[in-house]
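Of the protein chains in this complex, all but one are displayed in their positions.
On to chain A.
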């Protein structure tokens, strides 16, 4: 690999100009081509960037949630940036099963304490990290998989009570959005 790169780099660079004035005309070609490339890139960029999220889309980027009515063991789903966010008021057993895990055995190793700001409240984006389906498990009657968290019906990913991937094709844990407790019973997501 290193050999080929070197040969390729040396060939044209080592002054094997065949005929003509090598210095000034070559420079003009290179400078013109370089200017053209920069110009094309500068022209194309606004068109590409116009496809990125617009200002009004970005402006809807935070959501306030009142947690007071959510009972222990209950889950709610709120919308943030057009995506569902799962908020679960975890029971002591659920917290225990989330913390009693040997982190090094996980596919995406993360401690429960790093995922929940207060252990009784778990806040995760409710989108499977595989291909974007919404996992089941928000209702007590839903299938929650063998780890008591969430189960994605699309391709069978199983998440635990900390929203960590435990089984199935998804590569990562459910994303924890940036959020802050404004008071003990209300949060702002985003």
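In the analysis below, a contact is a pair of C-beta atoms (placed from the backbone, for glycine too) under 8 Å apart; a residue touches a chain by one contact, two chains touch by 3 or more; residues count from 1.
Just so we're on the same page, contacts and distances are computed from a predicted model.
Participant: Among "Hsp20/alpha crystallin family protein", "Leucine-responsive regulatory protein", "Thiamine transport system substrate-binding protein" or "Cytochrome b", find the name that the UniProt record gives to the complex chain excluded from display.
Facilitator: The record for the missing subunit names the protein "Cytochrome b".
Participant: Tell me which residue among A:28, A:44 or A:131 touches the hidden chain in the full complex.
Facilitator: Residue touching the absent chain, from the options given: A:131.
Participant: Thinking of the whole complex, not just what is shown, which of A:23, A:52 or A:183 touches the missing chain?
Facilitator: Touching the chain that is not displayed is residue A:52.
Participant: Mind listing the chain A residues that contact the chain we can't see here?
Facilitator: Residues 48, 51-54, 57, 77, 79, 81-84, 130-134, 153-156, 169-171 of chain A touch the chain that is not shown.
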